[in-house]
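I'd like to ask some things about the structure below.
Yeah, one chain of the complex is gone here, protein chain that is, but the others are all in their spots.
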Amino acid sequence: MPEIEDVLSDLAAEMAARPDRGEVATYIPQLGKVDPRKFGIAVATVDGRIITAGDAEEPFSIQSVSKVFTLTLALGKVGDALWKRVGREPSGNSFNSIVQLEHERGIPRNPFINAGAIVVSDVLLAGHQPREAIGEILRFVQFLTDDDSVYIDQGVAASERETGFRNFALANYMRSFGNLHHPAELTLGVYFHHCAIAMSCRQLALAGRFLACGGRNPATGHSVISSERARRINALMLTCGHYDGSGDFAFHVGIPGKSGVGGGILGIIPGVASVAVWSPGLNANGNSHLGSVAMEKLARAMNWSIFSP
Amino acid sequence: MPEIEDVLSDLAAEMAARPDRGEVATYIPQLGKVDPRKFGIAVATVDGRIITAGDAEEPFSIQSVSKVFTLTLALGKVGDALWKRVGREPSGNSFNSIVQLEHERGIPRNPFINAGAIVVSDVLLAGHQPREAIGEILRFVQFLTDDDSVYIDQGVAASERETGFRNFALANYMRSFGNLHHPAELTLGVYFHHCAIAMSCRQLALAGRFLACGGRNPATGHSVISSERARRINALMLTCGHYDGSGDFAFHVGIPGKSGVGGGILGIIPGVASVAVWSPGLNANGNSHLGSVAMEKLARAMNWSIFSP
Amino acid sequence: MPEIEDVLSDLAAEMAARPDRGEVATYIPQLGKVDPRKFGIAVATVDGRIITAGDAEEPFSIQSVSKVFTLTLALGKVGDALWKRVGREPSGNSFNSIVQLEHERGIPRNPFINAGAIVVSDVLLAGHQPREAIGEILRFVQFLTDDDSVYIDQGVAASERETGFRNFALANYMRSFGNLHHPAELTLGVYFHHCAIAMSCRQLALAGRFLACGGRNPATGHSVISSERARRINALMLTCGHYDGSGDFAFHVGIPGKSGVGGGILGIIPGVASVAVWSPGLNANGNSHLGSVAMEKLARAMNWSIFSP
Partner (left out) sequence: MPEIEDVLSDLAAEMAARPDRGEVATYIPQLGKVDPRKFGIAVATVDGRIITAGDAEEPFSIQSVSKVFTLTLALGKVGDALWKRVGREPSGNSFNSIVQLEHERGIPRNPFINAGAIVVSDVLLAGHQPREAIGEILRFVQFLTDDDSVYIDQGVAASERETGFRNFALANYMRSFGNLHHPAELTLGVYFHHCAIAMSCRQLALAGRFLACGGRNPATGHSVISSERARRINALMLTCGHYDGSGDFAFHVGIPGKSGVGGGILGIIPGVASVAVWSPGLNANGNSHLGSVAMEKLARAMNWSIFSP
């Protein structure tokens, strides 16, 4: 088995040189300004090591990767009652499809498509002002990372609000079925802000490490969630974490992962490590192009696929 | 860790006693005649042991579980060219949906839904008469099992042909898009026959073991397929192996699996073992009810989920 | 041919006595309060006569019938450019379906489903404040009716705004495709108010009469719209005026019509008369149950179907 350090530095060099970089998301102006030449990667092992390469210290907008953390929080808050409002099946549709909602009467297919994550935000909002709920999410991510410098990019959040018409459509649509308990403006306030969390690869790998450790934080030894819940969140990441490219990611990479349109991907290798990779250009499914490529090469080099002996 | 023998015999006793047994499939008369009280389970470990409990020696109709074997054969025949004709994404729809085919112009979402498996049959038919293709599939399964007593139940095959109107619809529909290269009658002849393969739990666990062993047959040491291909087939089983209940199976059980309406499920624990379970009653998604329950309990008892440390 | 007076009074008596009255819409509280025993009917002939029976002088919420008038206004404002933003085909779906919008990228199928009428409101809002646009619509309907007592029921409008989540979903969804040019709140302000126009059957029959007269107002002799435009609006009413029950209305009644969930229907017999009928209880397609029955009986008695010699 090669050393992780060597694999990461080779990967970073190779990715920096590749001409095919995908397309940076432009649906909100702030994301479109990011330099497509960026590439960072970080691995946090279950035995406490952190290995990084490339632009691994530079914060980026984690966007939908944050849904892993809000799902974890919401399960802690309401437990399995969450599954009355959100399904656990891959969507078979693009990430912001509204068709499925009509056929299934306002119940999103899973917590990682936009509609499902909006319901999760709605759960976190219960009994709070939006500002409080946003604060709770941010503090939870800071706690997981053990780093208070994780922050919310207010410009990104404001920009999402101004242009997020489809999310307003999804939220109002679910509300028409009774599956949103707060006004769309409030719930989406929570949603837009947690999507605007900015983290570096190093921070993101640390934040996700509890999922590789059966729910425990190896730095402190404290349990964040039960091992059963960690296992189930990993399963959801594998089947639903990359929108309509989830099957392809499982096929090629073979590790549970969650992507964001900011170009970040968080991957979990149970019992081994968590990985965060960042490259802003996206592929046709809206997932980081070089991030996916790097994950596949890393999993192959380290034999990290959960589908291998 | 408990002994497998103890876990299996406890499971068989518990499952035999449960009153909730699901509904036996009746869409073809032969399947409807099976005794719903049957329950069998078999584990074939990578180090060569076979452990069984319950009705593990009784042949049943493996139905869609056979799609794992035809996919393996077709990949051996045409390699990745297969993926031009079949996708690799969960369907987000029931197993025989035709809607998706209209939206995606005749390309089935994955090789485990009916439409995808029909395309796989069409690939295996190329250059052959149906009888030859059927013979090749049967011999391959006998080879994997190392047991010539595996057979095709001609009554089941004939019954499927007489009532399989929806499969004729799917086949003709794909043909209208050019994604079926032979007359529907011929391709479906292959398809109906491989679905009618009858095997016991013991045989099925043995037949699937190569997927737990990186593609090798541990009995002979010979490689059936490459380790990369085995890993990828496992990934497809995880994301697509249980129709529209695939997400739920991953969530609760956490091992790659493929179910059939005959009540069988084949599960793969990479590097550890293959498992076959059989209980004829089905749940709402068309997967074996007690088979799914038993798989979940087994995976938990043995810590076999691929999403656990 | 019988006398209209006799037919109407017989109809009103028969309808008053029928036990099957459909279900009064309850999705906004104000509509649910209406007495289901109400039945009114009015005919305005092209030669200037008005014949009424039953509760023909009592104002009711015309709801979607108002879409005929806003469409007329919008065509006057932007002409055939409207058809770049709205289609002219029956929807084949229920009146508030969002599925079609996803498949056709934000272009509603016709101006009489909710999404299409919201686009029409958006056209009328251009260059105006919502209050001005609402005022213009109301004055246009008063002008057509030649009656300043036509009014907007502010309670109904407010109630629609509070519960109209699906319309907010539709509006935001179209905005995500660029087919809404104003914030959803503003456009829907216009939409909710014109749906809240209250009129009696007498007033409604008078307001629609120009469509039976080749676009002219026979009271004044002035042309409201060209005869070609009147003919085309009639065609749209025939093919799209009753949501997913349009085909059935054409089959049974055979005259262009537009229904509203308040229980009103406006019918046009070109060259002969306009008819307004009102009965609050709805059938399964959301159209007035007894209103449809009465229209069918009236058309048969007077041989008014446009499909008859």
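For reference, chains read A, B and C in written order, and residue numbers begin at 1 within each chain.
Everything below uses one rule, namely that contacts are C-beta pairs under 8 Å (C-beta built on N, C-alpha and C of every residue); 3 or more make two chains touch, one makes a residue touch a chain.
What you are looking at is a predicted structure, and each value in this text was computed from that prediction instead of being measured.
A.B. asks: So there's a chain missing from this view; which of the remaining chains does it actually touch?
C.D. replies: Visible chains that the missing one touches: B, C.
A.B. asks: Among C:D55, C:E102, C:E160 or C:D244, single out the residue that touches the unshown chain.
C.D. replies: Of the listed residues, the one touching the omitted chain is C:D244.
A.B. asks: Have a look at C:G22, C:G40, C:G214 or C:G262 and name the one touching the chain we're not showing.
C.D. replies: Counting the whole complex, the residue in contact with the absent chain is C:G214.
A.B. asks: For chain C, which residues reach the chain that was dropped from this view?
C.D. replies: Output for chain C: 46, 87-93, 100, 109-110, 212-214, 227, 230-232, 234-236, 238-240, 244-248, 250-252, 254, 256, 270-272, 305-309.
A.B. asks: For chain B, which residues reach the chain that was dropped from this view?
C.D. replies: 97-99, 101-103, 165-166, 168-173, 175-176, 184
Following the convention adopted for this analysis, only the chains that are shown with their structure count from here on.
A.B. asks: Which of line, ring, star, complete or other matches the graph of chains that touch?
C.D. replies: line
A.B. asks: Which chain's mean C-alpha position is nearest the mean C-alpha position of the whole protein set?
C.D. replies: Per-chain C-alpha centroids ranked by distance to the global centroid put A first.
A.B. asks: If you average the CA atoms of chain B and of chain C, how many Å lie between those two points?
C.D. replies: 55
A.B. asks: Would you mind pulling out the distance in Å between where the CA atoms of chain A average out and where those of chain C do?
C.D. replies: Distance between chain centres, rounded to whole Å: 47 Å.
A.B. asks: List the centre-to-centre spacing of chain A and chain B in whole Å, with centres computed as mean CA coordinates.
C.D. replies: 32
A.B. asks: Scan chain A for residues touching two or more other chains and write them down.
C.D. replies: Within chain A, no residue touches at least two other chains.
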